[in-house]
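Supplied in structure tokens, the structure appears directly below.
Subset of chains shown; positions unchanged.
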Amino acid sequence: LRTGFPEVIWSPGKTPDQIAQIMEVMRLRNPVVMATRIEGAVYAALQSRVRGLRYYESARICAITPPEIEPRYPGTIGIISAGTADLPVAEEAAVTAELSGFHVQRLWDVGVAGIHRLLNNRHVLTSASVLIVVAGMEGALPSVVAGLADCPVIAVPTSIGYGASFGGLAPLLTMLNSCAAGVGVVNIDNGFGAAILAGQILRTAEKLRLASSDS
Amino acid sequence: LRTGFPEVIWSPGKTPDQIAQIMEVMRLRNPVVMATRIEGAVYAALQSRVRGLRYYESARICAITPPEIEPRYPGTIGIISAGTADLPVAEEAAVTAELSGFHVQRLWDVGVAGIHRLLNNRHVLTSASVLIVVAGMEGALPSVVAGLADCPVIAVPTSIGYGASFGGLAPLLTMLNSCAAGVGVVNIDNGFGAAILAGQILRTAEKLRLASSDS
Amino acid sequence: LRTGFPEVIWSPGKTPDQIAQIMEVMRLRNPVVMATRIEGAVYAALQSRVRGLRYYESARICAITPPEIEPRYPGTIGIISAGTADLPVAEEAAVTAELSGFHVQRLWDVGVAGIHRLLNNRHVLTSASVLIVVAGMEGALPSVVAGLADCPVIAVPTSIGYGASFGGLAPLLTMLNSCAAGVGVVNIDNGFGAAILAGQILRTAEKLRLASSDS
């Protein structure tokens, strides 16, 4: 039912052999096949087994793709992250969105403790059709962003932090309690899921546009 | 920044006098003013203080509105609820969406323990541009719906249940862990926030359509 | 008091030597002796120490058994799992049930996000006398299954997932709050316990049948 999106493998608990096999089956029915949560050593093992495999290192994603991946839908997915350590999750979102045919604009390292970096880059918030906001520790960024932007905001808590972060529980609760309405939250570290939701939003927009131009 | 949406008051902890006063100020700048979480007794007290006030009982919403509220955006927000007791939250979402200018289609009482009622109403899932799914107790409905639908899904856990529901924690966790990607979660019982997010999605779609027809 | 069931060793925290010794003692009084939670390396160490040992790899079970293990009770235990990663727990249940003398029917990979695979295999639900349903992440499968089946359902949450799964807490709560009555829940990852409970149910049935034919 998610035709148009890549085939995806969630790798934890699977051997390289199993991943390679599933990828080979999937490539028969879909031009884009991707596997998430791939550490460097697993990629090394996959490389010889799967022809034409690309590795997006900081996103920890392996993918089989056509030579060129062009955006196929109008609109931009803005992806914003709070700290350097949140990057792998933010990149998981970005690469998933790009492999799914969407245009992505990245804005890294604009945590709320230095609000001016965010304010100086407000054009990213304004020009996006949907925003993904990634933050660990206290996870306050999505609230601030949702207050500044006028589009749907998807919040991704990360497990970055220590002590009373309790593995990402702290930013998760922060985001669920956001006093800025219009924020949807996904699981801790789930950059992938955020990208799929953002993609669904742009596809819905495209369907409505086609429907309106039909009539 | 949420121009186009109603002005909203969150009523808990405010006296009828305070609510009435804020409403009078807000009506000067916005044709639609609403207050959420209004019990019957509070409405009774507000009625004499605020001219032209409507009460949406099961949604627990009071509103000042123009005589007619017509959908102003293309697309439909499908709202689906699992049990009878989830109705107030589902109606909070529905009325908020309608007051915000969106077309709503309701589908009540289609919990997963009787999956056929949901399957027999699949047209609701197919015809919606965005879905809000409201469920308490185990909160499994959004996963099933997201597997059947091809549009963004907003999941609203409710505090309906007892014992190991822990005030809505159980369905909240269920929804965050949904194995169906493309699901965004809001706070427990937050029908209001789900409607605003759904509205933002349809407005984004409309902006993209207008932009494309401009060019 | 559980005469008729195999002798069982829970291996965590025991050395191969200890496991081997206990097995040798147990085999003197029971034709079937099994050890759960045995990783490959431990099996390798046990192999030379215990004569005639079998290894059920994906179930992580080692067992001493008679050459043939035939079902000794009427009825079928249907075992259903949601995701590939839940397989070790589902197989722990399946192998335990088979070693205990019950007939098992497996149905793997029928998670709620693709409800049609489950619906297309409804005969498994109809023909079973008791069902074990294994699921991680959001753990919604037992509710759906209990709504479709007319027999006792045993729900097994797994620790598969991440973030807000909190080591299996999420599916555990989901299952305890199931709005479909007639569901009994066991500990996270406890495929073994689920099989023993299912076995007790079929043995109770057999005792009642014998009692009725006596009279």
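Which chain is which? They are A, B and C, in the order written, and residues in each are numbered from 1.
Definition applied: a contact is a pair of C-beta atoms (placed from the backbone, for glycine too) under 8 Å apart; a residue touches a chain by one contact, two chains touch by 3 or more.
Model, not experiment: these values are computed from the prediction.
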Which copy number describes the whole complex, given 3 displayed chains of the same sequence? 8
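In the analysis below, only the chains that are shown with their structure count from here on.
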Chain nearest the global centroid, as defined over all protein CA atoms shown: A
Taking only the C-alpha atoms, how many degrees of rotation bring subunit A onto subunit C, rounded to the nearest 5? 90
Measuring between mean CA coordinates, which chain is farthest from subunit C? B
What is the distance in Å between the mean C-alpha positions of subunit A and subunit C? 37
What is the distance in Å between the mean C-alpha positions of subunit B and subunit C? 42
Spell out, as numbers or ranges, the residues of subunit A touching 2 or more other chains. 172, 187-188
If you look only at subunit C, which of its residues touch subunit B in the complex? 82-83, 111-115, 119, 137-140, 143-144, 146-148, 161, 163-166, 169-171, 173-180
Which bits of subunit A are touching subunit C when the two form their complex? 10, 12-14, 157, 159, 167-169, 172, 187-190
Interface residues, subunit A side, partner subunit B - complex: 1-3, 8, 74-75, 129-130, 147-154, 172, 176-177, 181-188, 192-193, 196-197, 199-209, 211-213
